[in-house]
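Here the complex is missing a single protein chain, while all its other protein chains stay put.
Take a look at subunit A:
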Amino acid sequence: MTAPEVAPPDTPRRARSDRTLSGWAFLAPYGLAVAVLIALPALLNVGYAFTDHTGLTRDPQFIGLDNVQRLTSDTFFRDSVEASLFHVAVSVPLRLIAAVGLALLLAAPRPGGRWFRTAVYLPTVIPDVALAVLFLWVLNPLYGPLNQLLGLFGHSGFNWLADPSTARVGVVLMLLFPIGEGFIVVLAARRMLDGRLYEAAALEGCGPFGQLRRLTLPLLAPVLILLAVRDTILTLQVNFVPAYVLTDGRPANATLYLPVYIFDQAFEFSGFAYAALITIVLMVITATIIVAQLLAVRRWRILR
């Protein structure tokens, strides 16, 4: 089979520039929206970070690095960064392992497989507020199912949301369920892998575990990296709802994740400018983690 010709080599120059022009024209609405709704506010945000804007100030004044100074001595901010880093460090690997593991287990067509796949995706469809309310019940120390489950093993259970360390675990647990998107991506990627490769490997004596290690994971590596990067960005932000519904940032600031603290500052403590500065910090943290991830995988030469 020959590949279809994309464009005959003798296309007149004008026709080609027309096509370029129409390409830009199609891009324009999106470009405009990005500029007005994302780029411009982001720039404004950077500007506000160095003012005394409370959110209601009619005429915010430039106050230099006062907000930065405040940040360095803010123990709540330090708690907040710590909570966020803990959450990313625990949640991203667990979510990835769950999504990849379930996708690989359920990728092969087998009877009833679609029901299991639906079941895995289902929590992703549930609004996160509803899921959080559900988890208020799951984590309830008196009648919640989780403690009852632990009781079966003779454990007295935890006072989940009242204890700083278990409260963080509770949020991680809840966010371990909405993994449908990563699950679907891995499922699709796994199904695109050539079955012949697995037959060739089987002929060479490569068992299921060897196939996972030598074929599936290396071949899926670009997708896995994409998911890790995406989940890092997501995870630093989506813990807002569970923290708000389950713990309101408490106990002892254990779940005062950066988005929660930003929200508190911006809309409850009239610290709009200060919150703007913290969003910049959140972005820097996110970018730093992603760069670290990409540097870490660069030596595997996956992203050729």
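By our rule, contacts are C-beta pairs under 8 Å (C-beta built on N, C-alpha and C of every residue); 3 or more make two chains touch, one makes a residue touch a chain; residues count from 1.
The definition used in the following text is that contacts and distances are computed from a predicted model.
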Chain excluded from display, named as in UniProt, from "Tryptophan synthase alpha chain", "ABC transporter ATP-binding protein", "Tat pathway signal protein" or "Protein-methionine-sulfoxide reductase catalytic subunit MsrP": "ABC transporter ATP-binding protein"
Residue of A:L104, A:I184, A:L219 or A:V281 in touch with the missing chain, whole complex considered: A:L219
Options A:D18, A:E199 or A:D248, residue touching the unrepresented chain: A:E199
Interface residues of subunit A (partner: the chain not displayed): 194, 196-197, 199-206, 210, 214-215, 218-219, 221, 302
